[in-house]
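Shown next, in structure tokens, is the structure this report addresses.
Shown here: the complex without one of its protein chains, the others still in place.
== chain A ==
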Amino acid sequence: MKLNVLAFGIAKDIFSGSAIDVELTGEATVTALRISLENQFPRLKQLASYMVAVNNEYASAEDVLQLRDEIAIIPPVSGG
């Protein structure tokens, strides 16, 4: 399954763009997405942390991603 993933903050620098396509084989969980992205972009692992958001909500590791979901990588936030 090919997912489009939005990037913000430093994730945009890491992906060299504001969105990226990710091909997942097998069950498309948040964890599977993270593993795939970290293999492709090892710099993600150097971040203090990062979350995955699905349809504008923070997602859990075991959540399953659907083709039409809006998926985003949320590096450590720093508003205020």
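The criterion applied here is as follows: contacts are C-beta pairs under 8 Å (C-beta built on N, C-alpha and C of every residue); 3 or more make two chains touch, one makes a residue touch a chain; residues count from 1.
The rule is short, and it goes like this: contacts and distances are computed from a predicted model.
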item	value
Choices "Iron complex transport system permease protein", "Acyltransferase family protein", "ABC-type transporter, integral membrane subunit" or "Molybdopterin synthase catalytic subunit" - which one is the UniProt name of the chain not shown	"Molybdopterin synthase catalytic subunit"
Touch list for chain A against the chain that is not drawn	6, 8-10, 13, 46-48, 53, 56-58, 72, 74-80
